[in-house]
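For this depiction, one protein chain was excluded, whereas all remaining protein chains were kept in their positions.
== chain A ==
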Amino acid sequence: MTVSSPRMPVRWHIGVFLAPAVLVYTAIMVLPLFGTLQLSFFRVVDGRDVFVGLDNFRTLLGDPRWSASFWNALGNNFWFFLIHMAVQNPIGILLAALLSNPRLRMRAFYRTAIFVPTILSFVIVGFGWKLILSPIWGVAPSILDAVGLKSLFAPWLGKEEYALTTLGLISVWQFVGIPMMLIYAALLSIPDEILEAAECDGITGMSQFWKIKLPLILPSIGIISILTFVGNFNAFDLIYAAQGALAGPNYATDILGTFLYRTFFGFQLQIGDPNMGSAIASIMFLIILMGVCIYLFGIQTRLRRYQF
């Protein structure tokens, strides 16, 4: 006696629907990524590509000059990231909390106004702020002068000690709309019943935000942190637009992206070195990969989620 086992139908539609995304993503992201990794294991000797194993990485981290540039760029990159985490995200959350207040009027206007810089080109933001802060033509010195604080003005973008922080804050100004929007959406999705229940228990105002809303939006904050991390360690455009590829003054604003660009494509008399450039790109990839893994396995799995 044969029992016809109920065969699962082949669910070919899954493959069909996935195919376009997988193909496009593979062609424009995965293949170049592996191409870069491959390039970083080679070096041009006498006009031919020679496999050198990890030599490029050894040079990058071992040679005193390369490693000084690398650690400088990495350190600057962490500072750039810290500024975003410490300034952009708290302000984003604050703005979202204010916007979600039902008594606030002209919410749509504020929301749009704060979000608009995000869609501006880096070049516009970079040149715009360079003009605003220009000691010669800028409005910043005259505005400070008008309120009697001219002495506070300095050519920030030209000073080693301020330039990177200034650029970080410019970037914060540009992108604060993104955490604001994400948190705003998360806040709106909190059901009214929960808030009403909290009110019945006497939790209102600030304590309602800290005790009820904040725990509920923690997963969104996690996502924002990781987006900030990935975005900052891939950053390049703003620094390039504002300070050029040499990331002056004295490499004070050099981050991994500009370091990679200078190395890979060359600059002025310096001829590009795609192999060393790929080594830097690979390390950037590893740093981002590690950061994302720490978040995924260390933090996200421990976040408590609430089902409504």
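Definition applied: contacts are C-beta pairs under 8 Å (C-beta built on N, C-alpha and C of every residue); 3 or more make two chains touch, one makes a residue touch a chain; residues count from 1.
Just so we're on the same page, contacts and distances are computed from a predicted model.
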Expected UniProt protein name for the omitted chain (select from "Cytochrome c-type biogenesis protein CcmE", "Probable sugar-binding periplasmic protein", "Lactate utilization protein B/C" or "Fe-S cluster assembly protein SufD") would be "Probable sugar-binding periplasmic protein"
Among listed residues A:F41, A:W156 or A:Y184, the absent chain is touched only by A:W156
Based on the whole complex, identify which of A:L187, A:A245 or A:M284 touches the chain you can't see.
A:A245
Against the chain that's been left off, what residues of chain A make contact? List them.
32, 47, 65-66, 130, 133-137, 141, 154-160, 236-237, 240, 243-246, 248-251, 257, 261, 265-273
